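One structure follows; several queries about it will come next.
Left out: one protein chain. Kept in place: all the others.
Here is chain A:
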C-alpha cells in the first residue's frame, strides 16, 4: 500500500462538524495553557465573599472571595493534564491487550480477551471509589488517580481494537507479509498499525473524554488527587459551599460547561474519524428534487406482439461532480412468457437498468429520460415511472418481482423464512386468512423444490442453493407477470446453478410469467434465454434471438464476449444449446 493511500484513509474529511470540533478543542486547550499565565492567583482569599459577576471579576467570586475565572483557568489545565495522561495510558493498555492478543491468537488471545471482558463488566467507578477510599488523602497524588483511572478505563477500547485487528489479520496483504516470513513486530507495526490508526485515534479521544468525566466525578465526591485542582474539584467546593442553595450559578455552571464543550469537541472530531472507519456513515447529499425527464417519451402502447413490459429510451445517471451515465437510451420489449437475457461485463449498467425498471435505484442515481410501461394481463397499461408512492408499492412484487444477486443477504438473518414470505401476503393480500397464507407458502415451496417443513427455518440454517430457491419461491408468491433475476445463481456452484435454472424454465411455461435474466455468463444465456440483449457502457449494442446471436453475432463486442468463453468441444458454443427440448422456445 502506498503512503498516499494510507494518508487518504487516515486523515478525516473536512466538514463543518470537524471544524467546530477542532475549534472547541482549540479554545479550551489554549485557555488551559495560556489562561493560568494571565489570570491572578486562584487561591487569593478576599473578604468580599460571594460576589456575582461584574467589575474586575468577570465570573464573580467564590464564598471566600476567590476569582472564579482564575480558578477555572487553573482547573482546566489540571483536567486537561489528567485527561491526556489517562488517555495515553489507557490507549497503550488497550493496544497491548487488544492488538497483540488478537494478533498472537490462540491461548494468549483467549486469555487477553477474557481478561478485557471481565474488566469491562466490572463497573469502573465503584471500583475507583473503593480504591481511592483505601488510599489516605495525603497519599492520593494525581499519578495515583491517573493510574487507577487508566486501569479501570481501557477494557472497552481493547475489545474494539481486538475486533478490528482480527479482521485485518485475515486480509490478503497481511497474510502475504506473514507468509513472506516478516517478523511479527514488523507485521504489526508496518501492516497492521497504519490501518488501525483511525480506530486507535477514535479510542484515544474516547479515553480522554472518559478520563476527564471520571476524574471530575471523583473530585466532585472529594476523592480526587490532593495535589491538583481540576474542574471537578471546583464543583466539589461549589457544592459544599452551598452554591446551589445560594443561587451562585457563576460558581457551578462554568466548570461543567468547560467539560461539556471540550467533550463535545472531541466527540465531533470522533464523528469524522468514525466516517473513515465506516464510510457508510458519511453525510449523504440531500435528496435532489425530482428531475423531470428531459425527453418526454409517450408511454408505449401495447405493440403488435404480446408485450408485457416496454422500456423506451431509458437513461440513468449517477449524479455527482462528474455525472456517470450508467444507462443510455435503452429500449427493450419483454414479451409475455419469454426469457430475455441481459448480458455484459460487470459495470456495464445491467443491474442499474433492472433496478430502474422497478424504481429501486437510490440517489445519486436518477432516471433522466425515458419511460417504462407495464402492459397488464387485463389490458391496462401502467406508466411505472409515473406511479405515486403508494401505487408503486402495490405494483411491486404483485406485477413484477425480483430475485437478487447474492441470496446470502437478501433474506433478513434474524427472521424465519416463513415470516418473510408471510409478510408479502399480509401486505398485498390482506383478505387472506392465516391458513390460506400458510397454504400458499407451502405451495410455492413445493414448486421450487424446498421441503415445506423448512418454512420455519432461519436463513443461516439453509444452504446457498436452498436460500436462492426460497427467494424464487418468494418471487412466485403473488403470481407476477414479470420476474427480474439479477445474477441469481452466480454464487452457487455450476451443478446447483443449472438445476435451479432448469426448474424455473419448467414452471415458467405453466405459470406464464416473463423473465429478465441478468448475467455476465453468456453461454448460460445462450442455453436458457429466448432473446438476448448485450450491454456495454450502458447501451444495448445488440439484441436478437439466442440463435441469431450464437450463429451470427453482429456487433464486434458480442463476438468478443462469445470468444472469451472457451468451448469444451473446441468449437465455440458447440456444447451449449444441445437440448432440443429447449430449442423449442426459440422463435
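Some points to look at:
We adopt the following convention: a contact is a pair of C-beta atoms (placed from the backbone, for glycine too) under 8 Å apart; a residue touches a chain by one contact, two chains touch by 3 or more; residues count from 1.
Convention: contacts and distances are computed from a predicted model.
Hidden chain, UniProt protein name from the list "ABC transporter permease", "Sulfur compound chelating protein SoxZ", "Phosphonate C-P lyase system protein PhnL" or "Ion-translocating oxidoreductase complex subunit D": "ABC transporter permease". Only one residue in the set A:54, A:105, A:133 or A:512 touches the chain that does not appear here, and it is A:133.
Only one of the listed residues, A:209, A:307 or A:382, touches the absent chain: A:209.
When the omitted chain is restored, the residue from A:48, A:108, A:175 or A:281 that touches it is A:281. With the whole complex as reference, residues 17, 114, 117-118, 120-127, 129-136, 139, 156, 209, 213-214, 216-217, 220-223, 232, 235, 239, 244-245, 247, 249, 252-253, 255-256, 259-264, 266-268, 271, 274, 278, 280-281, 283-287, 358, 360, 392-398, 401-402, 404, 406, 409-416, 423-424, 427-428, 458, 460-461, 471, 474 of chain A touch the missing chain.
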